[in-house]
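The structure appears right after this line, and notes come after that.
The other protein chains are all here in position, but one chain of the complex has been omitted.
Take a look at chain A:
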């Protein structure tokens, strides 16, 4: 069952309806609603299903805060206040690691959170020079993080230390032949580092959307305001490094 979320903007504090669409799209009915308490004009700017909790958890971005909701009781689980200085533009969950999610916003940063400890981000990236509009984890290798920003750049980052394979691909000793036994020593001597893998500057205007291909885990696309769609690959060296 695939799931998608539509994000709806609402200008008042009236309970904001959330809709869920699921196959088959015969009927769409309101499954539950939750109210956002608070002063001022609160809005839901973005939302995402958590892939881990059997479709019971949703995370939403509300202006500057990120909240998590339990759909069974429609109550708030966690809230990261003031995640980004001005506005949180997008969220994404780590497909392999529970409790980890990434958010990006108008302070030009991408922050990675552990939902069990919401006071402080686990990591932060500050590579962009203007608002970051999208952040996406690679579906299978969660150390690859893609971000698109209105400074017309797409940046592919390697967040190994907080991924599900911080030490690279570990192999059992019995599976190795004599020749291959030497390689883990090589790899263990140089653990992969966090950092920017590549910056793609083919766009001339703000990049508003980036995403990974669901067919090939090494392809991604980015879309900018001037109508340009650019499709890129992960550099080959890194791909083999991750695979082997």
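The rule is simple: a contact is a pair of C-beta atoms (placed from the backbone, for glycine too) under 8 Å apart; a residue touches a chain by one contact, two chains touch by 3 or more; residues count from 1.
To be clear about the criterion, contacts and distances are computed from a predicted model.
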Mind telling me which option in "Vacuolar protein sorting-associated protein 51 homolog", "Dynein light chain roadblock", "Lysine-specific demethylase 8" or "Pyruvate dehydrogenase E1 component subunit alpha" is what UniProt lists for the chain we can't see?
"Vacuolar protein sorting-associated protein 51 homolog"
Specify the residue from the set A:48, A:84 or A:141 that touches the hidden chain.
A:84
Just name the one of A:57, A:152 or A:222 that touches the chain not displayed here.
A:152
To test your reading of the contact rule: which positions on chain A touch the chain that is missing from view?
64, 82, 84-86, 107-108, 129-131, 150-152, 204-206, 225-227
